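All protein chains but one are shown in place.
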Amino acid sequence: MSERSRTSIGRIWRRGLIVWVLLLAFLALSLFAAYAAPASWAAPINFGIAATQAALVALLLMRLDRADALVRLAAACGLFWLAILFALTLTDTLSRLANS
Amino acid sequence: MSGASSDASTLANPRELDLGLPVSYLAEGRSVASWLFTTDHKRIAILYALSITFFFFIGGAAATLVRLELFTPEGNIVGADTYNKLFSLHGIVMVWFFLIPSIPTTMGNFLLPLMIGARDLAFPKLNLISWYLNMAGGLLTLAAVLAGGIDTGWTFYVPYSTVFSNTFVTLAVLGVFVSGFSTIATGVNFIATVHYLRAPGMTWFRLPLFVWAMYTTSLIFVLATPVLALTLVLVIAERTFNLPIFDPARGGDPILFQHLFWFYSHPAVYIMILPAMGVISEVITCYARRRIFGYSFMVYALVAIAVIGFFTWGHHMFTSGMSPFAALVFSFLSFIVAVPSAIKVFNWTATLYRGQIGFESPMLYALGFLGLFTMGGLTGLFLASVPIDVHVQDTYFVVAHFHYIMVGASVSAYFAGLHFWWPKVTGRMYPESWARFAALLMFFGFNLTFFPQFIAGYLGMPRRYYTYPPEFQVWNVLSSSGAAVLAVAYLMPLGYLTWSLFFGGRALNDPWNATGLEWRTTSPPPRQNFFGNPQVLAPPYDYHPEATPPGDEPRIAEKGALT
Partner (left out) sequence: MSAGGDLIEKTAERHLREPWDELGLAGDRAFAYQRAGATFGIWIFIASEVLFFGALFLLYTAMRLEHAADFAIAARETNIVYGTLNTALLLTSGLCAAIASQASEQKGLQRLTLWCLGATVLLGLAFMAVKGVEYREDIEKHLLPGASFALKEPTTQLFFGFYWLATSIHAIHLSIGIALVVRLIWKEWREPGFLFESPQVEVAMLYWGFVDMIWIVLYPMLYLDGRAG
């Protein structure tokens, strides 16, 4: 039993540490991009990196990768309704800005 | 029965006794603590029923004063400030502490586990917590009223609510915020219950439509309420902590508030109407002795209304300064949501076709719902088209429209369900003739109150003023007289239903010969809901099939058992 638990400890840690290193690397990358990238590029890069980091956390730390279909559906619903909120509100905001 | 005692431990009909049945949920513990710390979904439903009845009459009292004031064109009874506080109180209490919790938290709580053959909701403690959150929210809002009131209207529009109003906005907003957690908790609970605790054989397309209605309502609870919660936090932050957010004087965008507010508050209308549709589907099938016409389309329509309802909020904002392009998009999307609503009305009507229709009181309320919902829905189409909306925006036309949906339809359905399941919940029968009279009175009182408002509004009478030009008086006198009738009609059930608790005859387990698992247990059910594990063998509404004429079959059919 201790044999098994030792291997499972190893597996849990290895997997977690890889994700952690990736997350910190992305953090460093976004910090670098914020200063080095041209101003118009910085925001898309930084939010792209943030989205990637959030996806890593959701998939590998919160284990959406091995979750039930139902759980994934719940997460997808959150994002879908978020898209409704953003799309329709920005329809107004952007068309008002374009006309002003 | 001669037994005038309130002893609820003896069950149902004497014929059905002597089976060694467990005591009913009502008899399991009589102390106050056994109610306040219960995790039984049925008892929590009763707690909710008591609290929403309390809030209903508070909101009703405010409406009574509003209608009294509007009897004459001059301000005779209250001044402008008090009038503003009265309609705000009426709106806030009725929307958040009566209509939104009304059917889901009472009938939904009570019936959802029973209808799917479960012992309780998935998270019983969370269910109790949600009642306490609801009470806390309600009491905070009432505290705002006692402290001096709030005059923003139920919509809390900025910058008035955050910069200008001198009333107790923060307290009231905090109350609504807290009650939002209560509805989210209920939504999480219902969704998990429907997914995980259905009895064997209870497949998704065997669910009663009431369960589908609860499920789709819960989706809205969970996905819309958080946006309102954040919006209210923003109001509190701007008002209390003086952070610049919406104030146009400091660069903010007040239209953004309206987007966020209506992202919740338009789907909130569907929170009120979807459960009503669920109740109506149960009642109409039972009293027409008919299978529901087009079950799967009824399901798709519920889901479609819940989802499309999220795409239409902008039709509340056509005159807000929103861009005309966005107004066009929202107008188009608003027309689309009429399609599933129409499907439902047609299918209920088709269910009645060749049915053996009985005019018992729940059915009278349900038929009233059909008419009033159709009226409210059709006038909604007027308001979805931009030119007409601009003409009648902020007039009594809008007031009449949303009262037809939210009061005419939703409250009729609430009373239909209340009468339909009263024997199951309490184990007592109410006096049927009184109930029928109240149902008819409510229908006529409602139309007398609100139909004149369509005309006054179309002629240009604005809402939210305590005085008005004398030419509108005839419509307002009609409306206020109707309100008096309506008030009597609402008070009557309070009287005879309370009477029935003590003096009503004992109810049979299935007094209406309805199908559905909730009728397959005692009235009132035991704590564990069922004896043994229920199994579902047939689709719901096992009355006469659509194509066959009922012929001479007895109205009290022998079949209909699901278990």
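Observations, loosely collected:
First chain written, first letter: the chains are A and B, and each begins at residue 1.
Heads up, the rule we're going with is that a contact is a pair of C-beta atoms (placed from the backbone, for glycine too) under 8 Å apart; a residue touches a chain by one contact, two chains touch by 3 or more.
Being a predicted model, the structure only gives us computed values, none of them experimental.
Touching the missing chain, out of B:Leu26, B:Leu70, B:Ile150 or B:Val227, is residue B:Val227. Contact between chain A and the unshown chain involves residues 1-2, 4-5, 8-9, 12-13, 16-17, 19-20, 23-24, 27, 30-31, 33-39, 42-43, 46-47, 49-51, 53-54, 57-58, 60-63, 67-68, 70-71, 74-75, 77-79, 81-82, 85-86, 89-90, 93-94, 97.
Listed by residue number, the positions of chain B touching the unshown chain are 39, 113, 118-124, 184, 187-189, 191-192, 195-197, 222-227, 229-231, 233-234, 237-238, 241-245, 250-253, 256, 260, 263, 528, 533.
By our rule, only the chains that are shown with their structure count from here on.
Chain B has its Cα centroid 39 Å from the Cα centroid of chain A.
Within the complex formed with chain B, the chain A residues making contact are 70, 77-78, 81, 84-85, 88-89, 91-93, 95-96, 99.
Contact residues on chain B toward chain A in their complex (touch as defined above): 195, 219, 223, 227, 253, 255-256, 259-260, 263, 310-311, 313-314, 322-323, 325-326, 329-330.
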